[in-house]
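To start, the structure itself, in structure tokens.
Missing here is one protein chain; the remaining ones are kept as they sit in the complex.
Moving on, here comes chain A:
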Amino acid sequence: MSDPVKTAPVPERVDGTTVLEAEPKGRTGWARVLLGRDAVMIYALIVVIVIAMIAVPRFASPVTTGFLLLDVIPVLLIAMPMTLVIITGEIDLSVASIAGLTSAIMGVLWQAGFDIGIVLVISVLAGVVAGAVNGFLVAVVGLPSLAVTIGTLALFRGLALVVIGDNAVANFPPELTAFFTSKLGATGIPTVMVGVVVVILFFGVLLHLTPFGRGLYALGYSQEAARFVGIKVARAKLWLFVGTGTVSALAGVYWTLRYSSARSDNASGLELAVIAAVLLGGVSIFGGKGSIPGVVAAVLLIGVINYALRLGRVSDVVLIIVTGSLLIASVVAPSVFGAISKWRHDRRVHRELPQATTSGAASA
């Protein structure tokens, strides 16, 4: 008796197949570019810039471009490799400490009378080695990156203190420090931005246009699956941590020469600013999602808000509250939109297919 009951509704349903309005699934072509998460970040950035230009006196000037970019460069630099690391589902908390260690090493070597070229090379190499230590522990030994890099966060900062102690070295070559704060003509854009753009392009191309980069997304979704499709998981992770180490060292060099002061506490706390910007830029902390343009827009967005509020002499207390709220909003918003669209979808199914739903429920 159960057979007729089950089979009976089927032809009915097939006959009366209801055609529903389309579901907003994946977008393609220009719509995808213009309406995606990255585009929304860029629109938000433009809106904030425009509001700042209207509301904050003197914001609209080339001087702003210069000071603002000089302020965000360390975060912008480190956010690039950090994006890749977080997309694979890992994290690197030791970046600011690596920058501090680099700064300390630079100071000590320069004071010891080495040629500035050698000082720079050794400092960056120190970052490579520090990154390789992280990478070895995470990729080869297989420890969780959160634990490893909390450890090396303290370790590298401690080494920085051992290297330079309480001293500060400030007598770097004036031509070099002047170069680091110099601007490209009348545009107000700092000369070092050229190097920063190269770094951004490097990581952008690596992530979005190479098989290695596409593999990182797979890695972020499922390590097992990534391994089965032939991605060399351990090797990819090792290189990513070497990448964060190296770029952190570059940021440390920049920090030291921009402020012409090599100290052990340089860039302390920067890791949180970097991770906040990366998450705001749409990178999922669980891995598998994110893009370089989104992160660049997010770093600039936080930079512009901070700079505008500072220029408007709004207290730093308000500033950190704003940044914090923004971060939470950026993480919460996608889930809220997700919940809304699911609710709308369910409602539509209920409204337009009342028979199917109720009979399905009855027969179950």
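The rule we apply is simple: a residue touches a chain if its C-beta (ideal position, glycine included) is under 8 Å from a C-beta of that chain, and two chains touch if they have at least 3 such contacts; residues count from 1.
Convention: contacts and distances are computed from a predicted model.
Entry comment: the absent subunit's protein name, as recorded by UniProt, is "Rhamnose ABC transporter substrate-binding protein", drawn from "Multisubunit sodium/proton antiporter, MrpC subunit", "Acyl-coenzyme A thioesterase PaaI, contains HGG motif", "Protein translocase subunit SecD" or "Rhamnose ABC transporter substrate-binding protein". Taking the complete complex into account, A:Val317 is the one of A:Ala112, A:Val141, A:Ala186 or A:Val317 that touches the chain left out. Among A:Thr246, A:Ser260 or A:Thr323, only A:Ser260 touches the chain left out of the display. Within chain A, the residues in touch with the undisplayed chain are 13, 17-25, 27, 31, 34-35, 43, 46-47, 50-51, 53-54, 57-58, 60-61, 63-64, 67, 70-71, 165-166, 168, 170, 177-178, 181, 255, 258-261, 263, 265-266, 268-269, 306-307, 310-311, 313, 315-317, 320, 349, 353, 356.
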